[in-house]
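A single protein chain has been omitted; all remaining protein chains appear in their positions.
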Amino acid sequence: MLRRFLLHCFVGFVVIAVAGCERRGGCTGAWCGTLINAAVAEPGTLLPPSSEDIVANDIDEQLFLKLADVGPSENTIGDEDFQPLLAQKWEWDGPLTLVFHIDPRARWQDGPRVTAADVEFTFNAYTDSAVGSPFRPKLLRIASVTQRDSLTTVFRFKERYPEMFYDAVYHMRILPAHLLRPVPRDQWRTAPFGRQPVGSGPYRFVQWLPAQSIELVADSTFFLGRPGIRRLIWRFTPNLQVAVQQVIADQADVREQLVTPDNVARARAAQQLAVYTYRGNTYTYLTFNQRSPDDTTKPHPLFADRDLRRALSMAVDRATLLKSELGDLAKVPPGPMSELLWIWDPDIRQLPYDSAQAGRRLNALGWRDHDGDGIRDKDGQPLAFHILVPTSSVLRRQYARLLQAQFSAVGVRVEIDELEPAVVGQRVSTGKYDTAILSRSNDPSPSSGIAQNWTRAAGASNFGRYYSPEFERIVDLAVTATSRDRARSLWRSAIETLNADAPAIFLYALDNAAAVHKRVENVQLRPDSWATLLRTWRIPPDRLIDRDRVER
Amino acid sequence: MTVATWLLRRLVASVAIIVAVITFVFILVHLAPGKPCLGQDEIVDPAVCARVSTQLGLDRPIAEQYRRYLVALAHGDFGYSYSLRRPVRDALIETIPFTLQLAGAALLLDFLLGLSLGIYQARRANRLPDIILGNLTLFVYSLPTFWLALLLLLLFGEKLAWFPVGGPSDPIFCPVVDSFYCIADRLWHLSLPATTLGLVGAAGTARFQRAAMLAVASQDYIRTARAKGVPERRVVLRHQLRNALLSSITRFGLALPFLLTGAVLIETIFAWPGMGRLAFEAILTRDYLLVTATALIASTLVVTGSLVADLLVGVADPRLRVRAAREPDIVTA
Partner (left out) sequence: MTLGTWLALALAVVLAAECVRALRQRGLRQERWRRFFRHRTTSWGLGILVFLALVAVAAPLIAPFDPNRQLDIVYLKNHPPSWTFLLGTDVLSRDVWSRAVYGARVSLGIGALGALMAVSLGTLVGAIAGYYQRWVDAVLMRGVDVGLALPRIFILLMAVALWDGLPFAALVIAIGLTSWFGTSRLVRAEVMSLREQDFVVAARALGAQTGRIIFRHVLPNAAAPIIVSAALGVGNVLLLEASLSFLGIGIKPPDPTWGNMIADNAPSIYTAPWSTVVPGLAISLVVMSLNAVADGVQDALDPREREPA
């Protein structure tokens, strides 16, 4: 009987092996090519104002167009360095009025032309509180958007500041009014359009197989030039290791972030892959909650004390932690920023690592080990707190353990709470935590990130409830500074003020390392969003492989 | 008691079980802290969160939510999953085929490999092949399944490249199964995950079956058959196997819940879009309706499976039919 079973097995395997042979398509020439992205997290919706997650952003980048895009110099001040997209040209009609002329060649993928009515509709939707878009706070300084005629749209601002143009074009992806007007605003989150989007961009949506893949196909009539690669597929694999394995085993073409040094080494060793490094746009930090978790109107028993925060910050050897975990794949941030920001400057004054000094300062504050158990205490209370970290991030969990050891070396007891991301999000936004390790991503401009997350005006997004009038005063000046140099020195001064207050310990800013199949040419990766220039990538006709040749 | 009466009683009991499962799960998920809020990695404004909760009726008292849920269920409306932003029914309809494919393949491998190994071992009991295989099955049985999964992925997926690294199908050529080629492609993608689940199961089955065969082997009727001159093969297949098979059949009923929603780790590692992964992510995001619906489907499948298993056992073993006539419950396993 065993023999018969083995025979069946053998036959089965032969059948599978034969069928498993590669199937060839017939596409040849320059208008072929498939790029498979080994993605990890599946997006919730593809409707731009309703989603903030990274994969949705990358896909929307291909489907929808902004009015204009940041240029290679990444300058966000003024309007000279921007490149036309949906808007063919623009001019200033007065200090507070900006006029865009929409390219008459732009069309929605279901036929009609893109008009100024779409731009007006988009602005109203993004700023509507019923939609609840996370981009809404970034558009607060725009008073209104109206249409002068079908191809001319007028932006009116509330005040003058250097990045007016940037705010007008960067945050909004223009939406089709004729398809979205009938959808009630408070149902945009769950609208079917989010699962079958129609845009005006270089790629068209084909299908979304839930939990499996999303497929886009290039629009050969795209008015700014036919995209190089015909088909884009995002394939979802929940485990990062396995996703990296897919790329190494040549079953996927792109992995835009390899994250750990081990993965980078394995990718470099794979013959068909090229590894590209580019500046990252996220930074990770340990934030101190300055309000009490039990009652958010009262100050936190430990972290409302600035000196205690400063002492704790000095007890952490950020450079060594980074070297251990990430090697040379990340840098220690000099403040709440990633390397993407032009204000990045390693010489910005920060609290040094000095555990002896930290110990002395803790002693001076009255925290000594009175009962000999290795943990400092004061008035009978031990110096102990919790670190909240989501289970979804391997790096942050390991950092939590490293921090636990660092703090225990100065006599502070730390307990790690590893919880599901949804629960972490909720506890952080309602203030029910001691400290948490969080990640933030940056726009190319410091004003939309730093101002919004570390000032009182940010409300619930300012997770640690940090408030410094001095910091806010300098930030206001920096945001309105008219020259880059003046802005740079003002921002530097603001960050130094923030660092001195130690509202958080800024742990690492990842440098991204992407693995891309060698056959792909002209791989341009813009740091603020790697997928922005996907339409310029090409696969030369003599390097097509089987999956490029499929005809559909 | 006739078969019909027994069947009726079992059906009623099954429905009661399913309702009890739904209630239990419903209460448990609602008790967990953490209100459902939009996504996994997004930190949301509490005001928006509150608005979504009201929209979905999640701030009403639990008894009322339960009542509304049962009423909707009676109309075939499973509700709306806010974490997937789709009706729950659509999500389930998509995952059930994948789950059944994985569970079916794993059970098949488990059954075939485990039974043949168990029989082979019993025939050569306490000799060298038996000892070697016995220790091997014990070893495989004691491995954590996700460990085995990662190992198989490394060996067969990456190094040897005989099998694909995760995923249910080729995303380019076969997003849907519409040709013979795509069926084979699906089987090819199914191989590694099903092998992982099936191997560990087969090890357990082999051990169990060997013990059962040996227990039966010492019975008098086997010796009588041999003494009568019945060919050895027939003795094994018709008499020994048939009697030892009964307990194996009921074992599969017990294995079903694991294969349906317990294979979370395997589904996560191999990116297989089955119910285990769906249920896990639903629990993480506190998507109450989706969790309850998955529990409903899983328990229905399990209860049906065990009903079918008991029927088969009843058909195969006349002694149980006689006993059933006397007792209200069949003792299985």
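Going in written order, the chains are labelled A and B, and every chain counts its residues from 1.
We adopt the following convention: a residue touches a chain if its C-beta (ideal position, glycine included) is under 8 Å from a C-beta of that chain, and two chains touch if they have at least 3 such contacts.
Note that the coordinates shown come from a computational prediction; the quantities given were computed from them, not determined experimentally.
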Of B:S83, B:T99 or B:T261, the one touching the omitted chain in the full complex:
B:T261
Taking the entire complex into account, which one of B:F146, B:W162 or B:Y181 touches the absent chain?
B:F146
Of A:R105, A:R181, A:R268 or A:K323, which one is in contact with the hidden chain?
A:K323
Those residues of chain A that touch the unshown chain are 240-241, 260, 262, 265-266, 320-321, 323-325, 391, 394, 397-398, 400-402, 404-405, 415-420, 423
Name, in rising order, the residues on chain B that touch the hidden chain in the full complex.
13, 16-18, 20-21, 24-25, 28-29, 31-34, 125-126, 135, 138-139, 141-147, 150, 154, 207, 211, 214-215, 217-218, 223, 254, 257-258, 260-262, 264-265, 279-280, 283, 286, 291, 295, 298-299, 302-303, 306, 328-329, 331, 333
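We adopt the following convention: only the chains that are shown with their structure count from here on.
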Indicate the whole-number Å distance between the mean C-alpha point of chain A and the mean C-alpha point of chain B.
39
Which residues of chain B touch chain A once you look at their complex with the stated criterion?
33-46, 48-49, 51-52, 55, 80, 82-86, 91, 94-95, 112-113, 116-117, 119-120, 150, 153-154, 157-158, 161, 164-169, 171-173, 175-176, 180-181, 183-185, 187-188, 191, 237, 268-271, 273, 277-278, 284-286
As the complex stands, chain A meets chain B at residues 1-2, 5, 8, 15-16, 18-20, 23, 25, 34, 36, 41, 44-45, 52-53, 132, 134, 186, 189-190, 194-195, 207, 209-213, 215, 231, 233, 235-239, 241-242, 245-246, 248-251, 390, 392, 420-423, 425-426, 428-430, 438, 459-461, 463, 547, 550
